[in-house]
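A single structure is presented below for examination.
A protein chain is absent from this complex, but the other protein chains hold their places.
Lettered A, B and C in written order, each chain numbered from 1.
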Amino acid sequence: MGVPLFKELRRTYGFDEVAIVPGEVTINPSMAVTDFGLGDHVFSIPVLASAMDAVVSPAFATTMHEAGGLGVLNLEGIYTRYPDPYSILEELTSAPQEEVTSMLQRVYSEDVKEELIGECVHQVKKTGAICAVSITPQNTKRFSPMAVEAGADVVVVQSTVTTARHMSRSYRGLVFSDLRHSIKVPVLVGNCVTYGASLELMETGIDGVLVGVGPGAACTTREVVGVGVPQVSATLECAAARDEYFKRTGKYVVVITDGGIRTGGDLCKSFVCGADAVMLGTPFAQSEEAPGRGYNWGMANSHPELPRGTRIKVGTKGSLESILFGPTSITDGTQNLMGALRVGMGMCGAYTVRDLHKAEMVVAPSIKTEGKHFQGLA
Amino acid sequence: MGVPLFKELRRTYGFDEVAIVPGEVTINPSMAVTDFGLGDHVFSIPVLASAMDAVVSPAFATTMHEAGGLGVLNLEGIYTRYPDPYSILEELTSAPQEEVTSMLQRVYSEDVKEELIGECVHQVKKTGAICAVSITPQNTKRFSPMAVEAGADVVVVQSTVTTARHMSRSYRGLVFSDLRHSIKVPVLVGNCVTYGASLELMETGIDGVLVGVGPGAACTTREVVGVGVPQVSATLECAAARDEYFKRTGKYVVVITDGGIRTGGDLCKSFVCGADAVMLGTPFAQSEEAPGRGYNWGMANSHPELPRGTRIKVGTKGSLESILFGPTSITDGTQNLMGALRVGMGMCGAYTVRDLHKAEMVVAPSIKTEGKHFQGLA
Amino acid sequence: MGVPLFKELRRTYGFDEVAIVPGEVTINPSMAVTDFGLGDHVFSIPVLASAMDAVVSPAFATTMHEAGGLGVLNLEGIYTRYPDPYSILEELTSAPQEEVTSMLQRVYSEDVKEELIGECVHQVKKTGAICAVSITPQNTKRFSPMAVEAGADVVVVQSTVTTARHMSRSYRGLVFSDLRHSIKVPVLVGNCVTYGASLELMETGIDGVLVGVGPGAACTTREVVGVGVPQVSATLECAAARDEYFKRTGKYVVVITDGGIRTGGDLCKSFVCGADAVMLGTPFAQSEEAPGRGYNWGMANSHPELPRGTRIKVGTKGSLESILFGPTSITDGTQNLMGALRVGMGMCGAYTVRDLHKAEMVVAPSIKTEGKHFQGLA
Partner (left out) sequence: MGVPLFKELRRTYGFDEVAIVPGEVTINPSMAVTDFGLGDHVFSIPVLASAMDAVVSPAFATTMHEAGGLGVLNLEGIYTRYPDPYSILEELTSAPQEEVTSMLQRVYSEDVKEELIGECVHQVKKTGAICAVSITPQNTKRFSPMAVEAGADVVVVQSTVTTARHMSRSYRGLVFSDLRHSIKVPVLVGNCVTYGASLELMETGIDGVLVGVGPGAACTTREVVGVGVPQVSATLECAAARDEYFKRTGKYVVVITDGGIRTGGDLCKSFVCGADAVMLGTPFAQSEEAPGRGYNWGMANSHPELPRGTRIKVGTKGSLESILFGPTSITDGTQNLMGALRVGMGMCGAYTVRDLHKAEMVVAPSIKTEGKHFQGLA
């Protein structure tokens, strides 16, 4: 109506709002190849496990390696704060719900012990597994050399929102281009959700970006601060930045959708959005091997003054093997995620994950509005 | 905002999101003609029953024929795997819900018996009914000649997603143009949901396409794999392909909306979207004559490694006669579907189903948001 | 994506999706004038009561007249089918819910008695009230002269969908221009929902159109047949037709939004959409004076073969006086509808109902999404 607008609002989309369109060519799922490369490493499945204490312990990192993926160990969690982290896990998972946030705040106020950093890395490396560690930006200059010296193969620099230009009074900002030169292993940085921020991060020379602010089951950043971008739109933007950066430089920086993926459907959609890999938290917290014993929580949950999210009960659904590869008799999409990926690739005629980037996707009404009225009676 | 996008997302629509606009001319419902032609066959109602074991047994195919429609028999279901399918039905419908998916996986791992194919076809044919059979693409070359030789009148080649160009290592792809030449009966192929895929299928010389990926009540493909297109948009696209193909070649290939139709409203909307006929599963599984005894399940539900959907309790609502033709005292749109079609045709001034293709349709808020607040008190 | 579309789908809106924007000028509610003119009659409130048996009895028509509005009596309901309609009402309102649709079907299969038509009209007229009667198109030629001769002041020709060009084998279509010439009272026709259909009706010389297909609380036409247009869009279109017709001919044909109005908010929005008056069913069925004793049902509910809707329990909320004019201590918008209209006119700076036509309206998220989280605790 000619009313001047203070700002335009773009429409963004989450997993539940879109659907993948089958291709004009289909292939047999057995022909699909799911390899994912990061630096010199090739993983047979394009899946990382989140750097959450209830998901990745040193032992779980080995289990993920054996499954063909990569578990990321949180270097500022209970495994490096406590010599006996398993008694802490026992305490955190048996506390009543109303006390758990203050308990998380207390547990995570303990200092990180530098000697435990090396010990954690060794625990993973001695099993022959590839070792990835996660550090917050403010501690990266201090902890990352220790971790790499101990044998860490991949460094993940991660906070809720990470940019190439962070301003702080209390510490000098991390310069990612310096970091990338000083340590000789692949560096993943996150999280980001926009074309501009991810392109700036790529320009520092890093090897991958983690995509996602606010989507995870254990996080309430969108309620508490109002900040967040749904994963479909966030991944589409960061993938566009990757393609632009590749066109300019010939360097392919991987894009990893991190958080909010619950089902095989969500996972397939991430790849159609342009992801090279996905990072899963809660789905793996539901595995029998997860240290969280049927619970999950995130680093933002223990913020001393503004906790965002709390411990959630996620239940234990099956072995990591069955969650990733089935076979299963569970029909809600939470088991056999790699089987779902292969079937999705087959329906879209995609031989590789990058072929899946080319599939068509549509905005579609929630699956709940069509033909599901009888399910409740089952 | 000038942000480069990795891909554009079209908006698509499902039944609950649209409404039919009444016409500027109306006719008396008694003047509406609902005939549907397929090859040399003319059916008095444009309705097919889905090739699901809980819906179409050989006996149900005859009942559908007597009602004026066409029941499609699954040639790879229990009727061709077991000499005594009714004991299997008994087992499947009395099992506890938590055991039924693994039971389905076991039941459907039994081989199809070639001798039962002919026997099933004969059971239908000896009653004078038209016999339609459904076969998956990988078994079509083997089973379709047997079925046609035994007297099958229509062959339906059906899988979750079927394209004219399927790639496989384990079997040579089915060439639909060869198939159509070798068997002398009408061939329907599905399922497809896009303009491009349906046009390619039409160009192979087949006689009809089944439209729908993911919409049915007994299917969870959208949750498990993320693939699917809502039925309104899918039918609109395939109908556009039919019209384009007709314009080019003069051959009219029928478009059949398959799945997700629960009410007379959904059914009428399918025709306004351009469907020539509809295929119903769960609404017929609710008939007294259905072999599923108040339950329904689909072929994807028994996948050995990635079951998509499970047995659902749909209840028994009335005779097939009352579901199709009434009269009824049920007011939620699930009974007297043909009466609803005639009333809808009347309100749109449509003398034939093809006239109904020309009716206007709008995107409308869910019926739940207007004036329904009192219903719960009824 | 360049995909040819079978048809375009316009977006339409219902009451819950829009909100009225306050004006740049406001007036005191006491300055608002709510008069509504129809032929030579002027009503002090722009409100009609629906021709439903549970809403308008001859006595209720008088009550509406005294309140300043117009009650429309159904000439094909129980008041003209039975000499003692009140025992029928007793039966219909005391029947168990599961039996009521078949009871409605039986009750309404009784013939209309011609002698009762005159008697009903006389009952209204002898109290000094203006008498409006409703007749279906197929019976209009037969019943309308009787009603007018008995003294009826307004004739309403009404069915679910009425067009100027209806085709039938069993009776010759009603020609509205002939009707309008033969009877000397204002004629309202409905229901319609589009620009084209309402313009055609206006061109026959009638005096008003009723707007609304499918919105009422007692109707399930959208579920059963899929036909309907939400009231905001329907009223916007018919009001545009009225303005176009007025521009061409100088004749102002009134537009009456009929159905789906539950609250003062819905009522105000109808006028902002361009309505000249509104027709209410369920809100008046909730009055102490309504013959339905806390229940409501519509004519489509008793269709012998395809009932659309059933008897709904609406409860008794207060006197017609309190529903229309308050004062009230009820805060959900269902009481003091005329007070709400005056307040709304005040906020929009509207001195008359036609001024309210000029107010701005926006598409707004459901009121449930903003700040209502605490209400449930009240």
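FYI, contacts are C-beta pairs under 8 Å (C-beta built on N, C-alpha and C of every residue); 3 or more make two chains touch, one makes a residue touch a chain.
The shown structure was predicted, so the numbers you read here are calculated from the model rather than taken from an experiment.
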item: Visible contact partners (per top-of-document touch definition) of the missing chain; value: A, C
item: Full-complex contact with the absent chain, from A:Thr220, A:Ser270 or A:Thr331; value: A:Thr220
item: Touch with the omitted chain, as defined above, among C:Asp53, C:Asp153 or C:Glu237; value: C:Glu237
item: Contacting the left-out chain in the complete assembly, out of C:Val21, C:Ala150 or C:Met167; value: C:Val21
item: Missing-partner contacts on subunit A, residue numbers; value: 1, 3-7, 9-17, 97, 101-102, 105, 160-170, 192-194, 196-197, 200, 213-220, 222-231, 233, 259-262, 282, 296, 301, 304-315, 366
item: Residue numbers in subunit C that touch the chain omitted from display; value: 8, 10, 13, 15, 18-28, 30-31, 194-196, 232, 235-237, 239-240, 243-244, 263-269, 272-274, 326-333, 336, 339-340, 343-344, 347-349, 357, 360-365, 367, 369-375, 377-378
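Quick note on the criterion: only the chains that are shown with their structure count from here on.
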item: Subunit A to subunit C, fewest steps along touching chains; value: 2
item: Inter-copy rotation, subunit B to subunit C, in degrees (Cα atoms; steps of 5); value: 90
item: Interface residue overlap between copies subunit A and subunit B, same or different (over half shared); value: different
item: CA centroid of subunit A to CA centroid of subunit C, Å; value: 56
item: Interface hub residues of subunit B, defined as touching at least two other chains; value: 10, 13, 15, 194, 196
